[in-house]
Structures are given as C-alpha cells and as structure tokens.
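The excerpt is restricted to a subset of chains, each kept in its original location.
Letters A, B, C and D mark the chains in the order given here, with residues in each chain numbered from 1 onward.
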Amino acid sequence: MSSSKTAFAGFGGQGVLMMGYVFAVSAMRDGKHVTYLPSYGAEVRGGTANCTVAISDEEIFSPVASSPDYAVIMNKPSLVKYEGMIREKGIMILNSSLIDRDPFRNDINVVRVPANEIAKELGSDRTINMIMLGAFVTATKTTSLDSIMNGLTEILKGKKGGLMDLNRIGLDRGAEYVS
Amino acid sequence: MTKKRKTGRITIDEELCKGCYLCVSFCPENLIETSDGLNQKGYYPARFIETDKTKEDRKCTGCATCATVCPDIAIEVYRD
Amino acid sequence: MRGSHVIGEAAVRAGCRFYAGYPITPQNELTEYSAGAMAKLEDGTFIQAESELAAINMVIGASMAGARPMTSSSSPGISLKQEGISYLAAQELPAVIVNTMRGGPGLGNIAPSQSDYFQATRGGGHGDYRTIVLAPASGQELADLTRKAFEYADAYRTPVMILGDGMMGQMMEPVIMPEWIDTGTLPKKNWILDGAKERPSRLIRSLLLDTSVEEDRNWKLERKYREITRKITSAETFMTDDARLVVVAYGTAARIAKGAIKKVRKLGLKVGLVRPITLWPFPNAILSEMSRLITDFFVFEMSTGQMVEDVRLALEGKSNIHFYGRPGGIISTPDEIAKEINTVYHRRDLQED
Amino acid sequence: MEKKVFQRPRYLKEAVFHYCPGCGHSIIHRLIAEVIEELDIGEKAIGVPPAGCAVLAYNYFDVDMGEAPHGRGAAVATGIKRTLPDRIVFSYQGDGDIAAIGTAETIHAANRGENITSFFVNNGNYGMTGGQMAPTTLIGQNSTTTPGGREILRDGSPLDLSEMLAIARGSAYIERTAVNSPKNIRRTKRSIAKAFKVQMEERGFSLVEILSPCPTNWKMSSVDAAKYIDEVAAKTFPLKVIKDEVGKI
C-alpha cells in the first residue's frame, strides 16, 4: 500500500527506537516520504519507549498515528497502550516472549514472535529488535528485507562488521519465523 | 553448641531486578545466578541459589554485599 | 536523512565552518551531526561549549573573524543566548542560530512546540533590534532555508534564526541538497578582524556612550530592518484563491493544517492556508490584502497564542480571527484541526448560499 | 532469631528507578537516603535535583525537592539555605551539570563557603541527552560529539573540578569516591555522611564527587563498567580525600 503508519513500542533498553529508525531510513531509500517521531519519554532512561513511522508516496501532514495501521509491540504495557488504538484490520506484531496474553481486539491480525527466545538461541539479546523488524516487514510487506539491510548498512557504516552480520541473522530469523 | 559463623539468606524481587548481575559477580560465595525465565520488563532476573536449602546447609553469610551493589534495591538480606 | 541532519549538512555546504553548541534534546542530532561534519573538513571547527552562553559568545568571536558561524539549541538554551544575540545584532555580526522549540516554560518537556515565537520575533534580548526568523515546514525547506539563512546573515550582517521543532528535526523526506559553496569564492568582508596588516586597525563594538551616536545606530538598524522587510518577506499560500476561510499557521502546525484543509475540501469547504515562511519580517501585506475578500481567518499554533498577535496587527480588525492553540508539545492530527475548521466554518455560515 | 539486615531506606519512595540496569545513580540515591535516615535529617532536608538522568530524582527521594535549571543547583541551593539556614540543603548534579554549565555557580558557592552539600555524579558523559562529551570524558573515551574518541587538542582534557573547588577558600570538605564495588560503595556512604555533617556543623561547603557507571553510554555490561572505573576512570580521577578542613566529626 502506498501509505501507512506504524507504531513501535517497548522498554527503553529493547532497541525500539533503533527498530523504527532503521525502518524509516529504509523506506526513505525506497524514495518514500517518511516521518519518524520518537517518543521522547525515551530520553528519560528505562521508561517505555515508542516511535511512530509514517511512510507515504506524498507529503505527510502529521507524523502522529492516532490509529496506526501496524504496531510492533515489545512488552505488556505497550500492548495495553496500543491494543485499543490500532485500526481495524491492522496488523500487530507481538513479542510473545514477554506478552502472555492476546489483545482484546478480534478485528485485527496478530502475529506472535517469541523474540527473546529466538535471540537467546542466537546468543545475543541485541538481536531482539531485528528479529521483530524482520517479522514485521515480512508480515506487512511495507518494504523488503534488502531495503532494510541497505538502511542498516547506511546507519551502521563505520561500525564493526560483526554487528552487521548479527543483525542480518536476526532479521532473517524473524522473517523465517512468520513466513 | 555455638555457631562458627552466621548464616543468612536473601530474597530477590524478580520484577525489580534489571539483570545487571552485579550481585552475581560480587557475591563472595557465588550464591547468585542468572535465572532463565524472563521477567515482565524483559530481563532475566538474578536468582539466589540457596533459596530452598535449609538454614543449616546455607553458605550465605548474610554479608549483604549483593544488596550493597544492587542498584535497584531488589535484594533483601536476612541474618540470624 | 532526518531534518536535523539536513540542517547540519546544508550548513556546511553553505560554507559554515564554525559550529559551537551545547547538547539539549530535541536537537542533539544537529550538534552531533556537526561534530562529525566539521571533523571531516580540514578547515572545520566544532566546539562543544561549556554552556549555551559560551557557545553564542564563541559565535560572536568567529563572526568577527569572518567565519559563517552557527549555533543551535532548544528553548531553555536559547533563552541563555539572548544577551549574545542582542550583541550580534548591535555589532552587526552575521550568525545563524537554530532553535528546535520544545514545550515550556521552564524545563517543560521535549515534544514539538511553538511557544518561543515571541522570543524569536520580538527579540528576547534587550534593546531595539530584530532577528530574521525563518520557519521551515518540509525537509527540502530545511535545506533551502538553511542556505538562505547564511546568505541573509552575511548580506545584512545580522543574526538569523531558524525556528523549528522536534518534529521538523526528526522528519525524513527526500531532499535535494544544495551544492557545496566554495568558501574561497564568497565575497570578502571588509569589516572583519583579521589583523591590521597594510590597513588601519579595525574595531567592532556595541558600546556607544554618546546617546546621539547610539540613536543614530538605532535608526540605522531600523532602516536596515525596513529594507529586510521589503526584500525577504515570504509566505506560501495554499488553496486560497476561492477560499472563504483562511488558515494561518507556520512550520509543523502548517503541515498539519494542510492535511486538515485537504480533508475539509473533500467536504466542500472552501478553506485555504497562508503559511508565513519568514516569521520576522511577518507577511503583513498578503494578509491585509486578503482581508479585503476574506471575512474569517483561523490561526492555528502549537502554543497558547503568540503569532496570532501578528495576524491581528496585519488585519487591523478588518476580518474575524479565530484562534486554536495546543501548547505543551501536543501534536494535533489533521482530523482534529479539520473538526475545528468545520465548526468555525459553519458557525460563521461561510458555506455557499 | 532471624532478622532483616538490609532493606529499602525510609526516605526513598516505593517508585521503581527509571535508570538503566547497573546505573550508578540508583546506588547513589539509595546511599543518600540511607544517610538522611541515619542522621535523622529527613524532616529538615531539602534537595535540589539537576537536569540530567537524575532529573526525576524527586520521584524517589521522600524529602522536599526543588528543581534547578540545568547547572544552577549551587545557586538555587544557596537561595534556599540563606533563607532557611537551619535546614539541610543539598544539590544532586551530574558532571555536565556541575562541571560544564554550572562551573561558575559551583565555584562561587564553594568560595563563599555556602553551607550546602553537593553530590557530583561523574559518569564521564551527558547521559540524559544521549552520551555527548562531558568535561569529565576521558581522553580517548567515546562520545557522540567526539568522533573517534576525545582528543586533547580538538576537545580539550578532562576537567578537575573537585581539585579546583579545593582551592576555593570557603570549601571545607571535598572527596572523590566511586560506586563500582562494595568497598567503594561503603566508602561513598561514609563520605556522604561526612559531607552532611560538615553542613550540620556549619563548617562550609562540602562536596562528594562520585565516579558512577553509565553502562548504556559506555556501551559495556554493568560488570565491565564497574571494572572500567577501577582500571581506567580512577587513573584520571583518583579516588581520595581532596580537601578536609574539618577532620573527624
């Protein structure tokens, strides 16, 4: 679809803002108009962090999502916050490792990803957000895994390669899991 | 008979714990470990190994080193 | 590239080789980008100053020495720069100051806001002076107005402020970057302090103890401000031709308003937008011009109402002014604004009859 | 009979710290609260939190708290103390807050010998704003505003604020400690207590500089961050009593 708004939400430490930022940059490189609006709650350490990424083929008037099309939910408090907001027929990607219940909505599609467990297998918590991101783009087709990789490369340029590979693996595992 | 050394025990509040593992690394008796269940915050909290041991076999001295280094005041220490 | 990076990149391309700043959310990305960008240029200087006060004074020095200097901060930090900005205006020194506004007053919060309008346009500093204030509303404009900011600063030897907010700073849109300026080709400044070699020594100062000399300086500045007003005042109009209600908003608020207008247009409401691009000088002419046909203006600000005073001054009671404000960092949705516009539109019976 | 030998101190509210895992702020908060309880000054204490990661300190300390603009803790505390001389007034400040923007206010409060106590949390960076260089950032240490790490010629050297404050004629007690090990944490608690006592006895300005781990911006595990303080940070900022005009109290 030509235009969508996605909310990414979780704890400060979970790389939520990074997830959204990577997605935004990638969409950007696809030539889309993009707005990336981090919740500044994140400035205060620890608390829940979230960001909204709007992508569109034309100018975006507001970066805020009163009813997002998609939501990537990393923990329970965020579920509580977004389960009511997400639009009908919207897609919600849940980190089932940390969320032991379903959203009350039955008019949305829910994809459960045990990100922490998968990350544990991969031996690095750092990959949790990439696993979720991989699952997200695959489930929503908002962009391609390759665009994401390009976005990542752009963002991480200068950083050591190991990180890159780790992220790649995370993305793939997340993608696999939902496809 | 008189005790040679004090015995103690600790409790760790799973939900307060943020998994920094300072307690794990500083406990002189190595009585704290990482649990593999996640807490609600998404951390693997620390766990007191001797929880289920009876007083007599405990090596925990109740020295409170763990609690001293715990940033999140997740540990309470008991001693007799 | 996010908005704050766009400003940083456009600045170095515009020949900015001196940046002094101090961290503050939501504009750290600009400071950090400048650190990287200046490090890459062998003639670039980045200083993380010990405070905003130090930063603006370093900018004063750099400007005296002929640089195209920039500093940036957010609301509380900008308050601390007011004395320095007054000096820049008085000493007629070019400089670019970026204010990424956040919720206030006080420490407030770090969400997008527009409550520093008075400070920016009326001069939060002391004395009779004005600062050119530019309000970008898109990624491309961030780039273009940053370039313009440096040009205006040099052309008029005056401080120029770019007034944005966290949303502008985070926005990512396809942007065509202006070309790099070869700093060597910039016109030489014949007033800078670079050592009195084969010329008489120079002086840059603002102390004028003789009141009549000070008065002359004040009127000289005033004349300069009139010239600036004549030459650079600018605004965007959007769907105003057939409009019966005109929304006035700038920056982020204007973007949201545009979305709202598209929506109400679908409902057949004839609503347009005037978006001031220069907040000072304010586009009075275009508004008073419109007031001959437009009975109702709708001012939307992310504040309790500051620019609305300029609208009132421009319209001088000739049309009705409706104000809608959301201070404190609230970002309205186009739907919300559409609803407000709709209400006013019908309360005032503006629909075709 | 078994008894509880360690628990949450009375002058900390129940609120859960918002700080990152392994953050020194949490430990320092607890120590200050413990000392306030032990000296029984909870009803007289007035705290001045900073702009910094500890900006929300008032959510934790259960004493009167008045927020200062970034860097002005010493000036705000001075205003409070001069108005209510028999209260115990302390400022809690980060290294950016106290050693950069607050340099003048801190030095002059110390030099005037204001009877206030400042806690100077040295974590080598601007934590709250995302890890920019602080005056205390070590040479070679990474920050988001020092590409490739801090360089002496480009970025200047670490600032020894506590040593400068020791020169101020009105300062009575200045010590640098750390909260990276049980031993250092206990020592820090002792010097926090002494700093308060110096104020209670109206001996002048007292300050404790505390090297404090910031695992997030140091990009280290909490355990490594704790080690880093002993092995690296303390080499530039030695842990010691820098000035003591008071002696035993």
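Going forward, contacts are C-beta pairs under 8 Å (C-beta built on N, C-alpha and C of every residue); 3 or more make two chains touch, one makes a residue touch a chain.
What you are looking at is a predicted structure, and each value in this text was computed from that prediction instead of being measured.
Trainee: When all copies in the file are counted, not just the one of each kind on show, what formula do you get?
Mentor: A x2, B x2, C x2, D x2
The rule we apply is simple: only the chains that are shown with their structure count from here on.
Trainee: So which has more C-beta pairs touching, B-D or C-D?
Mentor: B-D
Trainee: Centroid of chain B to centroid of chain D, CA atoms only: how many Å?
Mentor: 28
Trainee: How far is the middle of chain A from the middle of chain D, if each middle is the mean of its Cα atoms, in Å?
Mentor: Averaging C-alpha atoms per chain gives centres 37 Å apart.
Trainee: Note the residues in chain B that touch 2 or more other chains, in rising order.
Mentor: If we look for residues of chain B contacting two or more partner chains, we find none.
Trainee: Among the residues of chain C, which ones contact at least 2 other chains?
Mentor: Correct list: 25.
Trainee: Which stretch or stretches of chain C touch chain A in the complex?
Mentor: 1-2, 25-26, 109-111, 138, 166-167, 170-174, 255-256, 258-260, 262, 331-335
Trainee: What residues on chain B touch chain D, complex-wise?
Mentor: Answer in residue numbers: 8, 16, 18-22, 25-26, 43, 62, 64-65, 67-69, 71-73, 75-80.
Trainee: Quick one: in the complex, what on chain D touches chain C?
Mentor: 51, 55, 67, 69-71, 96, 100-101, 103, 126, 128-130, 132-133, 135, 144-148, 154-155
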